[in-house]
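Only one protein chain is missing; all other protein chains are in place.
Coming up: subunit A.
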């Protein structure tokens, strides 16, 4: 149905021509789902834009053929392409909120597409739009017709986007990272929904994602892309279970899943023994009846509703939950950036909750409690070089200066695996993984006892996530730090943490040793979370026993 041969796409940039896609070929049959998998910069999104001829300015298709149902898409006129987009091939994008017009009712946005392609008249557009909403299983579609995008959750918005994409019964749906940024249970709902709809209508689809596990679960075939080339194609289960190309093998290894250890995520060559990890007996942090209430327009908002837990010295505790569960509020309060409404936080037996966040900056315990932020790009000052960034806490909170300061910065960089020449780079000159290392080096600059990690790998590619997680495990062993690891990804938490706290709606619904919570969850919410994680078709312990088989 869709056939791509030898497609090449290049972009003109200030540094000259950049080849984003270098001669890729693939076929897509009727009713088939193809997953294009790759890390950032692999050219997977550019490929899909090229198919629909919606490349950014400066991008051109250099060579190759794209045939869809006998029509040459490269040669088609812009007018024909407008007809094809939406009616024959439609696309859903990564950020559903950005894809919807914020100031128009969602119902009207569906009508727009229907009428644009002559699928509805003024009289029956409303009824058809409501039916489209019902098709994507939105409750009370007649009422939702009048909703604005900001009134809907992220998952709802993505369902609206799917409704718009499917409104004109296209034959092919291209989904570009459709669930990135959504909660794991929402991801499962959205993916299940789109799979069911695609099957029911006999459509073909292309799923573009960085998540090999997700692609393996929902696609028939996979194409793995690296640096603009397809390095491997095959049946999804086969690619995952027995990758042929070394890059695919690395990706498969780096995808966290049950049954794997931290070191298993790394390429076989880099697997050194994991340092031992034994939490101590002394209590480092004790949280008692912590409550945070925000004033809201319609009454107070209870973000955290009286939670209590204890973290022992050297322990790594995972704080898990979906967006809005209060885990970020809790971590902001613990790191003393935010004041609690009531409750105690005992740090080494002394209550620090009474010291206002304003004044905690000058407290001597400031250097003891530090944090690694979620978005490495956002958390680095764009005007400071890596060296200045790492030096900042040392300058403010210790009296190291001159040569000893330089030595300390270089020691930290080495500890975090950041090459010394990169210290004089600005954040925009560093890659995602390098920025994450700078953020970690800054956080551990003053040897904190308690480090809060706020989804430190959420914005990273899986292979870089694997390296950063291992770095964190090494640092824990060398420096004896205690971690509070905030995450929505249970598979990642399982790798790093000894103890797990599951939060929902501002309350702790379950906590206990990692193995116990993961293997025999007692609360239905925990079971839901575990069930929602992508379940790639794979044997129990695949690569660990025969690492060099391929």
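Keep this in mind: a residue touches a chain if its C-beta (ideal position, glycine included) is under 8 Å from a C-beta of that chain, and two chains touch if they have at least 3 such contacts; residues count from 1.
In the analysis below, contacts and distances are computed from a predicted model.
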For this session: Between "Acetolactate synthase", "ABC transporter permease", "Cytochrome C biogenesis protein" or "MBOAT family protein", choose the name on the UniProt record of the chain that's been left out.
Result: "ABC transporter permease"
Seminar exercise, completed: Filtering A:295, A:349, A:402 or A:421 for touch with the omitted chain leaves A:421
Exercise. Which of A:208, A:430, A:495 or A:508 sits in contact with the chain that's absent?
Worked result: A:430
Problem set entry | Contact residue for the chain not shown (choose from A:67, A:116, A:367 or A:516) | A:367
Problem set entry | Listed residues A:169, A:378 or A:411, member touching the removed chain | A:378
Problem set entry | Contact with the hidden chain (one of A:143, A:337, A:350 or A:531) | A:337
For this session: With the missing chain put back, which residues of subunit A would touch it? List them for me.
Result: 15, 40-41, 227, 335, 337, 358, 361-362, 366-367, 370-371, 373-375, 378-385, 392-393, 396-397, 419, 421-422, 424-426, 428-431, 434, 439, 442-443
